[in-house]
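Heads up, one of the protein chains got dropped from this complex, but the rest are sitting where they should.
Let's turn to chain A:
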Amino acid sequence: MKRFEYARAGSPSDAVRRFRPGTMYLGGGTNLVDLMRLGVAEPDLLVDVSRLPLDVIEPVGDRLRVGAAVRNTDLAADPLVRTHYPMLARAVLAGASGQVRNMATVAGNLLQRTRCAYFQDVSRPCNKRRPGSGCPAIEGDHGNLAVLGASGACVATHPSDMAVALAALDAEVHVTGPGGDRIIPMPGLHRLPGEEPERDTVLEPGDLITAVELPASPPGASAYRKVRERASFAFALVSIAASLDVGSDGVVSDCRIALGSVAHVPWRAERAERLLIGGPATGAAFLEAAEAELDQARPLPRNAYKLPLARNLIVATLEELAP
């Protein structure tokens, strides 16, 4: 582990002011500290933002503002979240373990790195960790890596459950940074790997997430479902956050579908949603929409199972949500 300095920020603007190249912000540390032990992350300076007064969940009109430092456990237990955004509570509880959720923050959850085995092993090449060194996963262990939106440089997936629900909920990410404050709509925070897999998100150096804001909850019923071979404390093979609203005429009036563990980003299934809205809420329509979405997939030999899995999951989840 490389030597580093540690500083505690007094305010968000103080954190940004302390930022210089080689700085990383420290939230719950559940991912960053592991990566530092592994030599994957080698910051010169850690600016601790976990104690900033960003740990509040508060209604803002018909919206809900969730501070960046809110712990995952507190987010999942919040009565407003449980009442109005049950999909989000379920997604958070599907992730990690009780102990990890007690530490992990909202912003840290969004910014966690891929669990690709090569990324986490400094003795092996990885374009995300060492740009230009190659991607052994494409020929090697890619069993749980991306089938959608991957590139020849990187097939990593984003591992978060929470981010999948936030993508389905059209959440907004509030950011402050050297260039001032801005708002990034989900799922636009994360980016596809392209030729720059070392960049997970659209954040610029020094940007600090201060809050996540949720618009009014989508109409209709919602669900979060996560598939994994171990019943808890495992990353998803595929996960889905979905909501569905069907009018009395049997026509779909609103539909949100986001998939986890299929891409470098929480994958909003916009193509499927467009096909479904205004159409019938039938199993055949769900299947057609799922297949249209997954037409874009480019699976590798050992992750091709994700296509039938994602298709089954979309159809079964929507059927469950349909009245």
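Worth pointing out:
One rule holds for everything that comes next: a residue touches a chain if its C-beta (ideal position, glycine included) is under 8 Å from a C-beta of that chain, and two chains touch if they have at least 3 such contacts; residues count from 1.
Here, contacts and distances are computed from a predicted model.
The subunit not displayed here is recorded in UniProt as "Xanthine dehydrogenase family protein molybdopterin-binding subunit", chosen from "Xanthine dehydrogenase family protein molybdopterin-binding subunit", "RNA polymerase sigma factor", "Ribonucleoside-diphosphate reductase subunit beta" or "Branched-chain amino acid ABC transporter permease".
From the options A:44, A:141 or A:270, the residue with contact to the chain not on display is A:141. Screening A:18, A:63, A:124 or A:274 against the full complex identifies A:124 as the residue touching the chain left out.
Within the complete assembly, residues 1-3, 39, 115, 117, 120-121, 123-124, 136, 139-141, 143, 227-235, 237, 305, 308-309, 312-313, 316 of chain A touch the chain that is not shown.
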